[in-house]
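Missing here: one protein chain of the complex. Every other protein chain is in place.
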Amino acid sequence: MSTTVSPPSPSHGTEVPVRGLAISRMWGRSQSVIPTLAAVLLLVAMLVYAELAYGRVFHAGTISSLLVSFAPTIILAVGMTIVILSGGIDLSVGAVVAFTSVSGVMLMNNGVNGWVAVILMIGFGALFGLVSGVLIQYFNVQPFIATLAMMFLARGLASILSTVPVQAPEGAPILALATDWKIVDGPKVNDFVLTPGFFVAVLVVVGAFVLLHRTRTGRTVYGIGGAENSAQLMGLPVARTRVLIYILSGALAGLAAVVYTAEVGGKAQNVTGIGWELDAIAAVVIGGTLLTGGAGYVLGSVVGSLVLAALAMIITKDGGIRPEYLTIITGGILLAFVLLQRVLTARRRK
Amino acid sequence: MTESLPIVEVRGASITFPGVKALDEVNFRLLPGEVHTLMGENGAGKSTLIKALTGVYQIDSGSILIFGEEKRLTGTASAQAAGISTVYQEVNLCTNLTIGENVMLGHEVRGPLGINWRATHARAQEALTRMGLGHLDTRAPLSSISIALQQLVAISRAMVTDSKVLILDEPTSSLDAAEVETLFSVMRRLRDQGVAILFVSHFLDQVYAISDRITVLRNGGFVGEYLTRDLDRTQLISKMIGKDIEALRALGSNRQVDARDRSATPVYAAEGLGRAGALAPTDIEIHKGEVVGFAGLLGSGRTELARLIAGADRADSGTVRLKGKKVNVTSPVSGLGNHIAYSTENRRDDGIIGDLSIRENIMLALQAKRGWLRRIPAREVDQLVSTYMERFSVRPNDPDRPIRLLSGGNQQKVLLGRWLATDPELLLLDEPTRGIDVGAKADIQETVAELAEAGMSVVFISSELEEVVRLSERIVIMKDHEKVGEVVNGPDVTAERVVSIIAAESEEEAEAQAEALAEGETR
Amino acid sequence: AGGSGAGGEGGGDGDLTTVGFVAVGPEGGWRNANEQAIKDAFTQDAGFDLKYAPAASPSDQKSQLDAFATFVNDEVDVILLTATEASGWEDSLELAKEAEIPVVLLDRGVDAPEDLYVTRIAPDNKQVAASVGSWAVDTFPSGAKYFVLEGVPGLSVVNERNEGFDSEVDGATGFTKVGAQTANWKTDEGKSVIETVLKANNNDIQFIFAQNDEMGIGAAQAVSAAGLTPGTDVKIATIDGTKGALEALSEGQLSFVAQYNPFFGDVAVDAVQKAIAGESVESTIIVDSATFDSPEAADTALSEGLGF
Partner (left out) sequence: MPALKSLLRTPWFWGIIGIVLLLSLNVVKDPTYLAVGINPATGQLAGNLLDILRVSAPIIMIALGMTFVIATKGIDLSVGSIMAVGGAAAMELLRALNAPSSFGAMFTAIGLALLLGAVLGLVNGLLVSIVGLQPFISTLVMMLAARGIARVITGGQNTNSQNQPFQQISNGQVLGLPISFVIAIAIVVVVTVIMRRTALGLMIESIGVNPDASRLAGIRPRPILITVYVLSGVLAAGGGLFTVSEVMTVDVSGTGYQMELDAILAVVIGGTSLAGGKFSILGSTVGALLIATLNKTVLFLGVSAAATPAFKAIVIVLLVLLQSERVRTFVLQAGRRRTRKEVVA
C-alpha cells in the first residue's frame, strides 16, 4: 500500500477535543449556550435598572402581570423557536391567532360545545401549519413565502368571518383559562396572581424542551437546521419532521389564541396579532437562537419574550417618550441587545 | 468464497440527469461477507450508483433487488430500514451537533424519559472506540474536529446499526495510513461477520489490500465484475480508462535528482510567520520553479501554513518578502494580487461556488483580481475555459453546467483551472489529488511538474507521502503546528525516512535526522 | 415595598398628580393633535406628571393592556385610556378599581359596565358620521351612487363610522352603495382605490364617503385625474377636519368635512380633578364637533385655527 504518514501516537493536533480535559471540555460544550446566557444576563440587568430607576419592578403585581400577559407571546415564541431551529420561519402566526380566535368564538356562539371549540381552534391553527409544511416540504416553496401566503390567507379568512369583534358567550369554558389564582394576596393589587393560561405556557415550554432535547424528532429538528442534506442522507425522517414542525407552530398559534382570547374576556377580532410574528422572531433571536437554524434553545426564547416584556414596561414606566421616537427607541434597544450579545459571544470565534 | 445469494443486486440500472447519462445499464452484485470495490474514473458514476442503492436517486430503468426481492427505494430512510448503512463521499454530518449526537442521530437510546443521553453517549463512545477514536469527547461539537476525523466519525456512525450492507464512498481519501489500517481491520471484522461491504477508493494499494471483488464502471457504463486476485493493476487501470496505461507509468518525476541553485533571491520568503493557536512562527523560503512539499500528519499545520502564506488567514507575526521586497499578505485579495494562489483542501465548503457554472467558477478568481469594473471579455473567458477544461479533461464537457453537478474529481480539476487562470507565481495546492482517479492524478502531477518547469513555484500538500516525495524538490516537515525540519530531496530520501523524522520522539531528534538526511544528500 | 421612584402613591414628585396615559401613538393627523392636546393640558404647571405610553402599533390592543397593567401596578393616581379597541377591557378596569385608581376614557369607549370608569370624554363617532350621512341625504335629494373608503377593516372606529353613516343613508331614496373598500387610512391608497373604482363603474359615482381626511384627499385627486371635477361631478365628504382637509375644502376639492374634535384636553383635566376630589362626573361627556360644508366655512375655520 502507498506509504502515507503513520502516526506514532494518536495525536491529532492540539485542538482535537480529548476526553479528560475538564475545563476545555466544558468550554467546548458551553459555546452554544453562551448567547442564551448573555440574554439572561441582560434581562436581569434590565430589570435591575428598571427597579432602580422607576421602582416597583420586583413587585408581586408587576411580575405576575408580566408573566400572565406574556403567556401568549411565550407560546408563539416557542413554536417559532422550533421552526427557526429547523432553518425555517413562520410569518403566519399572528394572523393565525386572529383567525383561530375569531372562528373559535363564533363556533362557541353558534352552539358548539366550548371545549370542542377550543380544540378546534388549536386544530385550525394546525391546519394552517399543515398547509405551510406541505408547501415547503413537497413543493419546495421557501418557508418565508409559504408562511407569508398563509399569513394573508388567515388574515383574510378572519376578516371574512367578521370585521366586528365577536364575544364568547357568558360562561364559556375558555374563560376559565383566565381565572385569577391568587398565590400571594398582598395589599391592594400587590398580589401574586397567576392564571391557568400562564400554566399552559409553562407546559408548552416544558413540552417543547422535552421534544427538542429528549426525542428523536427534536434532534431531527436540529439536524435539519444544521444541514438539511446531511440529515436527509443520514436517513432521518426529514419530510415528516418538517411538516410536523409547521403543524406544531400553527397549533401553538391556535393555543396562543385560546390563551389570549381568554385573557381579554372572550373577545376575538380580525385585527388581533398584527406584527406578533415579528415579536416572536425578535424574542427567538434575543434568546440566542440563530436565524440560520441549528443552534439555540427554547428557554432562550422565553427569556427573549421576557426581555421584550421588560422593554415595553420600561417604556411605559418612563412615560416621557415622544411618539415619533417610539419605534426608533425599540429598534435601538433591539440593536443594542444583539450587539451586546455579539460582544459577549465574540470570544467564541478565535 | 462460495457464491451465495447476493444481498444487493442491481440489474440494468440507468439514471439520466439533464444532459448526462450518469448510469447506463449497470449491473452490480454484492455478496454477504465480501468487500466489493467499485472502481472507475472521476465521474464514472460510482457515487451515483451508490445513491441509487441508498434511495437518494430513483433509477429510471432496471431493478434493484435486496435479498433477492425487488425493492423500490424511495429515500435514505427506506434504504436504512432495508439494512443498508452508507458513508457518502463528502462528509455528511451536522456540524452544529456534538460528535456523539452525530454518531447516534436517529438511533439514540431511549428510556422512559425520552432520550437517555448518558447511554447514548456511551454507545457513541463504543462505536468511536471501535474506529480507534476512543480519545474523542463525544460531547464536543463536531465542528471542533478536522475533516479527516469527521470522516472517521461518519464511518463510526454507519456501524452503529447492525447493518447487513455497509457502503463506503471514498472513506479513505482524507485518512492517514494508521487510520486506514484501523478502518480496514474493522472492515475485515465486519466482513467476517457476514456483512457485505461496498467500497470506493482511488488508491489502488488499498483496493488490493482489502477487496475481494471489483466492479469497474466507465462513463456511466458497466465494464465488468472481477475477482481481485484475477486482475492485476495494469489490467484494472486499463479497464477503468479504456486504454493502455504505459503512458501513465512514465510519470515525469525525476525531480529527485534536481539540484537547484538556491542562492538567488527566493520568490517567497517568510520569517517567523505564525498565528497564535494555529501555527508556531515559521521560516520558509520558496524559490522560482521549485516544488516544495509539505509533509506531516493530519492536523500538523500544513494547511494552516499554506493559508497563512496565501493570506487566507491573517498572520499575527512574521515578515514576508516576495522577490526580496517586503509585502503584507493579509487577505486572499492581497495574496492573489501578489501572484499567490491557494487551492483549498475543503473543496465543497471553501472551493466551489456550487450554483455557478463551470465557466464562472474558472473565471472567478481572475475576475476578482482584475476588479469588478473590468469584466473579462467573453472571448477571453471562452478561451480560458476551453483551455483548462481540455487540459484536465473535465467531464461533462459543458461549461455552462453548474459545478455542483460535477463529480468530486471533476470539481477539483475545475478549481485547478481557476487558480492557474490567475497566472500565479506561487501556487499552493492543498490536497489537490484527494478523491481523484489515477489518470487525473497523473495529469495533475504532470501539470505540477510542467508548471515548475515553466518557472512557477508550487507548494504541494498531500497526505500521500510518496506523491510528495516523488514530486517535490524540497520537503518541509510539519508536526504539531510547527515546522520541524526541511529536507532537500535526493535519492536517499524516501517516504519511510520522512515518516521516521515525523515520528521522532523529540524535536531535537527530528532535526538531527533531517540534518543527517540532508548531509547524506550533499555527500 | 413600592414607594420609591415616580410611581409611588402620587407623592414621588412633590405634590404632582401622576397620570398614566395609555395612548394610541402615531396614527395620523387627528391622533397627533388629540394626544398633543392632552399633553398640553396635563402639564407640570397644572400639577400633573403625565406618563405617556403609546401602543406598539395603532391596532395593537395587547401592548395597551400591558401598559395599563404597568400603570396599575405602579399605582399611578389616574389613568387616561384611549383604547384602540372597545372590547376586552373589563378585567383591566376591574384591576384598576381594586387598586382604587380612577380611569378616564378619552376618545374611544370601551364595552364595560359604567361603574368601572369615571367618564368617557369624546366626540361621538356615530354622531359625526351621521352628520355626514344627513348632509348627503340633503345634498342629493334624488339619491346618488356612492362609495365608501374605509379604514383598516375591523377597527371599532370603522364600524362606528359605518353605523352612523348608514343610520342616515340606509333607506334614503335613490342611494345606491356601489361598494366599499379599505384604503387603510392612506392618501395614496385612497387615490388608487377610487381611480380603479371609477373605471370599473364608468365614472358613474356621485358621492364618496371617506372615513378620514387623508383618504378623501387621495380620492379627490383620483377624481380629477379621471377628468371629472370634484365637487361638481363627484362630491367627497370626509371625517376629522385636519388642516389639509380644510384647505382642500376651501379649494373645492372636498365638499364636506365633519370635524372630529380633538381638542378636549381641558375637559379631561377638569374631569380628572373632579374624580380625584371625589366629586361626581357625568358618565359620558360628548365633545362637540363642528361640520364644514362650504369653502367659506373652511376659510373661517382655518383662520380660527381650527385645523390641526
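Per-chain numbering from 1; labels A, B and C assigned in written order.
Please note the rule applied: a contact is a pair of C-beta atoms (placed from the backbone, for glycine too) under 8 Å apart; a residue touches a chain by one contact, two chains touch by 3 or more.
What you see is a predicted model, and the numbers here were worked out from it, not measured in a lab.
Across the whole complex, the hidden chain's contacts among the shown chains comprise A, B, C.
Here the missing chain is touched by one residue of A:Asn270, A:Ser301 or A:Thr316, and it is A:Asn270.
Checked against the full complex, the one of A:Ser86, A:Thr163 or A:Ser249 touching the unshown chain is A:Thr163. Screening A:Leu85, A:Leu233 or A:Val303 for touch with the missing chain picks out A:Leu233.
Among A:Phe58, A:Trp115, A:Phe144 or A:Trp181, only A:Phe144 touches the chain that is left out of the view. Within the entire complex, the positions of chain C that touch the omitted partner chain are 26-29, 32, 58, 150, 153, 179-182, 184-193, 195-197, 199-200, 214, 217-218, 221, 225-228, 242, 244. Where chain A meets the omitted chain, the residues involved are 135, 138-142, 144-146, 148-153, 155-157, 159-160, 163, 229, 232-233, 270, 278, 281-282, 285, 290-292, 323-332, 334-335, 338-339, 342. By the touch definition given at the top, chain B reaches the unshown chain through residues 47, 51, 56-58, 60, 88-90, 92, 312, 331-333, 335-337, 342, 344, 349-356, 360, 364-365, 367-376, 404-405, 418, 422.
The rule is short, and it goes like this: only the chains that are shown with their structure count from here on.
Centre-to-centre, using mean CA coordinates, chain A is 43 Å away from chain B. A straight line joining the Cα centres of chain A and chain C is 35 Å long.
Centre-to-centre spacing of chain B and chain C amounts to 71 Å, using the average Cα coordinate of each chain. Looking at chain C, no residue sits in touch with two or more other chains. The part of chain B that touches chain A in the complex is made up of residues 54, 56, 75-77, 79-80, 86, 88, 92-99, 101, 105-106, 108, 110, 113-115, 132, 135-137, 139-141, 144-146, 149, 157, 175-178, 180-181, 203, 205-206, 208-209, 277, 295-301, 463-467, 480-481, 495-496, 498-499, 502-503.
Listed in rising order, the residues of chain C touching chain A in the complex are 1-8, 20-21, 23, 25-26, 32, 35, 50-54, 56-57, 59-63, 65-67, 69-75, 85-88, 90-91, 95, 98-100, 152-156, 158-159.
The touching residues of chain A, counted against chain B in their complex, run 1-8, 10-19, 25, 28-29, 31-32, 210, 213-216, 219-220, 222-223, 225-227, 229-237, 239, 294-295, 350.
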